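Every protein chain but one is kept in place in this view of the complex.
Lettered A, B and C in written order, each chain numbered from 1.
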Amino acid sequence: MNKLFIDADAAIADICDEAILMVGGFGLNGIPENLIAALVRKGIKGLTCISNNAGVDDFGLGLLLQTRQIKKMMSSYVGENAEFERQLLNGELEVDLIPQGTLATRIEMAGMGIPAFFTPTGYGTEIAIGKEIREFNGKMHLMELALHADFSLVKAWKGDHLGNLVFRKTTRNFSTSMAKAGNITIAEVEELVEPGAIDPDEVDVAGVYVHRIFQGKNYEKRIERKTLRIQS
Amino acid sequence: MNKLFIDADAAIADICDEAILMVGGFGLNGIPENLIAALVRKGIKGLTCISNNAGVDDFGLGLLLQTRQIKKMMSSYVGENAEFERQLLNGELEVDLIPQGTLATRIEMAGMGIPAFFTPTGYGTEIAIGKEIREFNGKMHLMELALHADFSLVKAWKGDHLGNLVFRKTTRNFSTSMAKAGNITIAEVEELVEPGAIDPDEVDVAGVYVHRIFQGKNYEKRIERKTLRIQS
Amino acid sequence: MSLDKFGIAKRIAQELKDGMYVNLGIGIPTLVANFIPENINVIFQSENGILGMGPYPTEAEVDADLINAGKETVTLIKGAALFDSAESFGMIRAGKIDLTVLGAMEVSEKGDIANWKIPGKMVKGMGGAMDLVASAKNIIVAMMHTNPKGESKLLAQCSLPLTGMACVKKIVTEIAVLEIGEDGFILLERAPGVTVEEIVQKTAGKLIVPDYVPEMQL
Partner (left out) sequence: MSLDKFGIAKRIAQELKDGMYVNLGIGIPTLVANFIPENINVIFQSENGILGMGPYPTEAEVDADLINAGKETVTLIKGAALFDSAESFGMIRAGKIDLTVLGAMEVSEKGDIANWKIPGKMVKGMGGAMDLVASAKNIIVAMMHTNPKGESKLLAQCSLPLTGMACVKKIVTEIAVLEIGEDGFILLERAPGVTVEEIVQKTAGKLIVPDYVPEMQL
């Protein structure tokens, strides 16, 4: 069982044009910086990216938008990105907007082996168009389907050789669910440790879900909106 | 916001006859010993207990069976209990047997606000009788419903005044999901701490799900099958 | 005199009760946290995975791994809990969040809300708003009574694509507090110095005006 890869380029070597990718993170928080950079270097095109946001112009998935490698985004919110807007208005980019909770849960359900579920979100809105609607407990619900990906790309704080991952603060966001939903899951970590270095009680994503892991480098961890308390 | 109770008796004071309870634990592992003892003392009858197992004759839910306080069990496996068998064969006890994964997931879904979902478990068996069957991705699935309770009774390792819970080893089992599925969730803990004493990254059940909490005492933590390695 | 955004936030803060779990949207709703009454404790949820969100950090406290749903740096209170988005929206869908405060472009007299899409304009997405309005026990909208063109945002029916149906409970604007009743908007309070006539004139949907409409106490 060898899940260790030397770097991001090695870990994504078999990702091809037209692949469906899940990319972890919320805004620029907890994004797989090394993997995104490697995708830019590899230059593959026609990607479908499932990610809550689309990065900013010069960071995160914005980098893959600059190079026109993304064909379609599946996200809940895609502001903060002028290039995105340009491509969308020009019809160069397809966008599937999904309510954030439905997006997170569709991904989570894929990792739980549940192909479909009911949620009240979006009933009475255009999101419900074409979906099966059913009443439970006096409330209307939509049937939503699990969302899978060819590859899930996530970034964790720590990880071990068996693929166990630990996250810090709000970097769990979509990444823990995506790690479970990928046919192949690739994790980059700030700190790669030996099995045994992570307390089994503190594992956020068990190794069984993670197929490839490597130690990332040069993390920038850019902050989108640094907001400070006014000190009296 | 005061969630603190002095003991188990105070915490269950408003549980009445015919209540539907979820009781955490797997076998005798991680069971709410203080709460079960308090239910015995209170003597309320006609309880429906949702719990993976039914304890042993003289411990766990077996204590409530001895006193005939349980009307119905919803479980995946009810061996290890002679009194249970006697009551069942005499028609004194109702039993709803549910596959373990379906049971765990029905409880989890209640805590996620998802009223129904599809699972392949039980297709082609008597479990499927009367259930909606549907094909997804070429595989047949049953529709199962979320499972709620009036009260969820769980035991955690540590807990704070805001209701945040941390579990140790395999004691998570059904307890973390049940804590999220109760209309009122009551948690007993081995160690009650001040807010701030638990690392936010290590919380297993966030306080929002927990309505009452108290420090348990005299934990016996009985082992059902102590099995040792033969040392050479 | 109509309220400024701080006044709206201050009035909404009066709706908070001890022990509530609250989700605040971006914009005016975020300001509500600055006006929590002294004697109560409320816990703020941020849908990207925080229960127990604290104030913005000092320079020394800034942590790139800790942001809120508005992508701003934040801190945690003692007793906070962190989790992933699936769990966070599970919490929201299961009705564990007592109160959601969010902005809106339009609200109808039935409690429908529109706040995510203007046909013909670039659509950025609904984020978590559709999930929040579909499931929170209590939803308060914080918004201006009229749009920049002076048109009422309280309508018989929303003209914009909906975010949620029949979900808003209360609306606080710069001139009034209203609730959604069986038969339309019910005027509960007016801003200090604002007349009932002004509110009537600026409300396009059906407005029920009780005999006595008190001024807000701020």
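Definition applied: a contact is a pair of C-beta atoms (placed from the backbone, for glycine too) under 8 Å apart; a residue touches a chain by one contact, two chains touch by 3 or more.
Source: prediction; values computed, not measured.
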I'd like to know which visible chains would be in contact with the absent chain if the whole complex were considered. A, B
Contact residue for the chain not shown (choose from B:Pro32, B:Gly62, B:Gly122 or B:Gly182): B:Gly122
Mind pulling the chain B residues that touch the left-out chain? 26-30, 52, 75-80, 85, 88-89, 97, 99-102, 104-105, 107-108, 119-127, 157, 168-177, 204, 221-229, 231
For chain A, enumerate the residues touching the unshown chain of the complex. 1-2, 110-114, 160-162, 164, 180, 194-196, 198, 200-201, 203, 206-209
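Simple rule for what comes next: only the chains that are shown with their structure count from here on.
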Minus chain C, the contact groups are one piece
Looking at CA centres, what chain is most distant from chain B? C
Cα centre of chain B to Cα centre of chain C, whole Å, reads 37
Hey, how far is the Cα centre of chain A from the one of chain C, in Å? 29
Of all residues in chain A, the ones touching two or more other chains: 105, 119-120, 168-169
Multi-partner residues in chain C (2 or more other chains touched) are 82-83, 86, 90, 92-93, 135
